[in-house]
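Have a look at the structure that comes next, please.
A single protein chain has been removed from this complex, and every other one stays in its place.
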């Protein structure tokens, strides 16, 4: 097992090299620059030249790239042009928002998804199956920002139950935090819930068709025992693998949801930086996000290896 | 078909294809999905006939007008006819979808096959794909689209780069399986060329998972286009796409909900149709599920 973990960790290194290259190349193709943003709409070209010089943006790209990699090797992602702080601090400060949003959404999506999936599988080809699968598909088929706006109009404006947006730190006010995260997490979860529900349903149907379930049925085990003890346990394995992929989807989706609900997350930080040409944040933010994603996938692989011994021996 | 040395194989293949189609058409959700999807395709294709107005014509008098006989889906903040914009917008969104599917398919098949077939390149190709997949797809697409500048072509390029790695991985996995199958080995034994082996034997037999995957790529592309438009890096105005109609209508969601409502419904219907089709394809291709359905 340890060998497998080490193998997975080492195999992440080339991936991270590719990731850093992509981050660097992005900076190279992004047009426009941060100086115009800082100077404002009515700045003169001279002011922009001045600001560029102040920021060291007039240096050759190659020189800046060498600098960036050198600092990266020392664990320094540089300093944001616009936020007056280190990239690492800026991203790390935002990361909890995104991760808690993604985590909550993941938990909600898994809970709701398994519920729907089991309901559908147990009532295979009956009305409940169709209703559950239609709901799951609707989630998958709706643009999430649109769904988020509808939730705001309904729950925040019409009913006034929940805030329209903004973030409350859990260390300040736990209930406020839960309230501020409910709608965003629900929005994000609704799209992913469908994936889990469909997956659960098909693995459950798969498992229900397997010999051992038939055996269990023949042995006279109750329907509930069959579903939850045998079929569902089996169905969990693919769900574990999909959480790895889903983390990426959720972090990507968080960008949109963070914008709709004005949450100060890392996704919005990066998109804002892209729009304002804050290169250090773009590079550092993407690099850190991708690194986290790679790490999550290693954990998922290891978990999967634990659940299904064939995987680690197969390598 | 092609002039093959094994005519019986061709007829077997034809018969198989026929049976496959039949099973697909018996599959209810595939049927519903394809009716839904192709209805939308037909409407988009017939936009020139169905649209009541030029989708870009501004009508100052009709700004934010609600649905009426003149503007059946209402009008937007420019007084443009939403029905016409949705029809042409669906065309643009579908066009983007088709090109992303083509791009993803071609790039994915090329990279996946080469990686699986040429062990020396496997590591380089797949680590690159892993590296691209390490970025959340939407975020990568936003970054690329924003970097390249807004145009329909750049949206297609960005989404292709974002979705291609997973397709390549799927193709590689199924090629690896097919490569080891006896009939491929026998083809190698009778001295068939690499190109022929890859095209005739390996790809033809790895097609099913690819088709399923590409159906879902199509669905995700339609959604991703909307997200890119929402962030402001989608296809540029004034030409409509389903995504940018919603993005432009989101500020009026209270005062003129019809702007965002109708394209939203069309997106949901398109994606729903594609997902149902993909499900149907997967069900029919996956033998165990098929058995189960036949039993129950």
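For clarity, chains are labelled A and B in written order, and residue numbers in each chain start from 1.
Basically, a contact is a pair of C-beta atoms (placed from the backbone, for glycine too) under 8 Å apart; a residue touches a chain by one contact, two chains touch by 3 or more.
Going forward, contacts and distances are computed from a predicted model.
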Quiz prompt | Absent chain [UniProt protein name; select from "Amino acid adenylation domain-containing protein", "Uptake hydrogenase small subunit", "ABC transporter substrate-binding protein" or "MbtH protein"] | solution = "ABC transporter substrate-binding protein"
Quiz item: In the complete assembly, which of A:82, A:245 or A:299 touches the absent chain?
Solution: A:82
Quiz item: Which residues does subunit A use to touch the chain missing from this display?
Solution: 31-34, 36-48, 50-51, 54, 82-84, 90, 93-94, 149, 152-153, 156-157, 160, 163-167, 259-262, 264-265, 268-269, 272, 275-277
Practice problem: Go through subunit B and note every residue touching the omitted chain. | Solution: 56-58, 60, 63-64, 77-79, 146, 149-150, 232-233, 236-238, 250-256
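Operating definition for what follows: only the chains that are shown with their structure count from here on.
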Practice problem: Give every residue of subunit A touching subunit B within the complex, in rising order. | Solution: 14-19, 21-22, 26, 29-31, 124-125, 137-138, 140-146, 149-150, 153, 157, 198, 202, 205-206, 208-209, 248-253, 255-256, 259, 267, 270-271, 274-275, 282, 286, 289-291, 293-294
Self-check item: Interface residues, subunit B side, partner subunit A - complex
Solution: 123, 127-128, 130-140, 142-144, 146-149, 219, 223, 226-227, 230-232, 243, 246, 250, 253-254, 260, 264, 267-272, 275-276, 279, 288-289, 291-292, 295-296
